[in-house]
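The structure that follows is given in the form of structure tokens.
Omission of a single protein chain aside, the complex is shown with its protein chains in their original locations.
In this document, chain identifiers A and B correspond to the written order of the chains, with residue numbering beginning at 1 in each.
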Amino acid sequence: MAPKLEVEDLNAWFGTKQVLKNINIKIEENAVTAIIGPSGCGKTTFLRCLNRMHEINPDARVSGKVLFNGLNIYGNGVDPVMIRKKIGMVFQKPNPFPMMSIYDNVVAGLKLNGVRDKKSLDAVVRRSLELVNLWDEVKDDLNKSGASLSGGQQQRLCIARALAVEPEVLLMDEPCSALDPISTAKIEVLIRKLAKTYTIVIVTHNMQQAARVSDYTAFFYLGELIEYGPTKQIFENPKHELTEKYITGKFG
Amino acid sequence: MRKPNYYKLRLIKDRVMFLLVYLSLALALIPLFSILYEVVQRGIPAINLDFFIKPTPTVGEKGGGVANAIQGTLITIGLASVIGIPVGLMSGIFLSEYSEHKLSTIIRFFNDVLSGVPSIIIGVFAYALIVRSIGFSVIAAAFALSIIMIPIVTRTVEEALKLIPMNIREAAIALGVPRWKTVVAIVLRGARKAVVTGILLSIARIAGESAPVLVTMGFWRWWFAGLDRPAANLALNIFIFAMSPFENWIVLAWGSALILILLVLGINIAVRIFIRGRY
Partner (left out) sequence: MKVKYKNKHTVFPYLKWLIIGDNIFKIISALFASTILLLLGLMVYELIKGSWLSIQTFGLDFILGTKWDPAISKVFGALPLILGTAVTSAIALLIGVPISLGVGLALSEYIPKRYGFVISFLVELLAAVPSVIYGLWGMFVLIPFLRDYIYSHIRALFGFIPIFSGPIYGGGVLTAGIVLAIMIIPTVSAVMRDLFMIVPNSQREAIIALGATKLETVKTVVSYTRSGVIGAIILGLGRAIGETMAVTMVIGNRFQVWPSSLFDAWYTMSAIIANELLEATYDLYVSALMNVALALLFITLVINILSRLIVWRTLRLVRGIAKE
């Protein structure tokens, strides 16, 4: 099977500072790929390059190719808005829209696309919230503000919101870093469940989390991809000295 | 589920919005450039030596100047500042240093409310309180202008003092310096640039006020004759001259406008450069 995302010679800058250098990587379909590395290594920037979120910063610049189902998302005439619909994103801190209800949060993306039919929206809300194991907790409070939920619930709401637009890839930027251990465990279970139907790329600073949830792991250091392979191999038998040092906690 | 052309429609709306935003910006800024251009263009012919050394000409008289108006404006602003600056400064200190005090919240709120009271009303207030007892006078006008000044100074002083970090205050208090000395010697000194800025901006504001001056002094054609008498005023002169049918006065109106705009915008620009210099 062809990879879902193929990154070729990707470079990224903030102003004159280069934050990613010649990244080449193939991300497999229906699997969880973890991006690890010490802070400041370009993990988050890399993730944001995969759905063209990097460029919303006015100083930001990108070169290279990212092939999504074989199509270069940085090609001429490709609309970033379309790309972001197919490649969804979950952020470090839960960011539900506080002025919207839980229901409206989930369907925010669909409403942008002009879906107004109440029945299909209801169905999407139920399906998305069930998918993230939130339905039973909030089904009676769908009209409450998204900000009224706990941190872990908010993050699952944000995942449901991203899933409602039916993306093929889900990018997660340290989705558990602001959460308590129990909420983290719930999200990790969820990630494994979603991996059956979605391609997931997750940035994490927590190596244990990478080991727990991912099928593949990529190790970044100072803007370069140092090593990439099946998680088992990266953790048990890293080929590169830097990777080994990082995995074994000798730096960072 | 999705209508086929919906995305195209979204993109068109997006482009239209983009154009509308920049169109609004242009519409908002055109008057600024037009005012600057016209005031310079029409004001320059009025400027000559007489303009700065002669008083208001009588109707039908040629030439003349606005020297008396410049004199009167300076005196009136000066007196207003003498009243307004201390009150504004002390109020600002109170709001910033005793912000936990219940009175602070109330005063802060009503300070904002006072700054929103139309200047003509403040003029009528001064008319009722002062003009009706001692007559049209510099004192009445300065009183009105100082009420316009107070909320501006209070606000900027409060904001300036709040920018001084708490740990600097604590350091001074921990050394055994009394709080009031801390405020005067350390906090106020640290914030002096911003405080001066606020005072200058409030002076620029009252220099341009004409409505309260109109109802507290009226039009005065002569030189300053005492604080209990009216004095000429640049901003008010523009109104009186512009509404008159006399060509010479209209020329003087544009000349006065040029002086006034140079003063007001000059202070504003200088202050911005001054503040930016801090960083």
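The rule we apply is simple: contacts are C-beta pairs under 8 Å (C-beta built on N, C-alpha and C of every residue); 3 or more make two chains touch, one makes a residue touch a chain.
Predicted, not measured: the structure shown is a model, and the values here were computed from it.
Remark: the omitted chain is touched by one listed residue; of B:T56, B:S81, B:S119 or B:T156 this is B:S119. Annotation for chain B: contacts to the undisplayed chain at residues 10-11, 13-14, 17-18, 20-25, 27-29, 31-32, 34-35, 38-39, 42, 86-87, 90-91, 93-95, 97-98, 101, 103-104, 106-107, 109-114, 116-122, 124-125, 127-129, 147, 150-151, 154, 176, 178-181, 183, 204-205, 207-211, 214-215, 218, 235-236, 238-239, 242-243, 250, 253-254, 257, 260-261, 264-265, 268-269, 272.
As for the chain not pictured, it touches chain A at residues 51, 53, 56, 58, 81-82, 84-85, 88-89, 91, 93, 95-99, 108-109, 112-113, 147, 158, 161-162, 165.
Basically, only the chains that are shown with their structure count from here on.
Centroids built from CA atoms put chain B at 52 Å from chain A.
Those residues of chain B lying in contact with chain A across their complex are 1-3, 6-7, 9-11. Residues 79, 82, 112-115, 117, 120 of chain A touch chain B in their complex.
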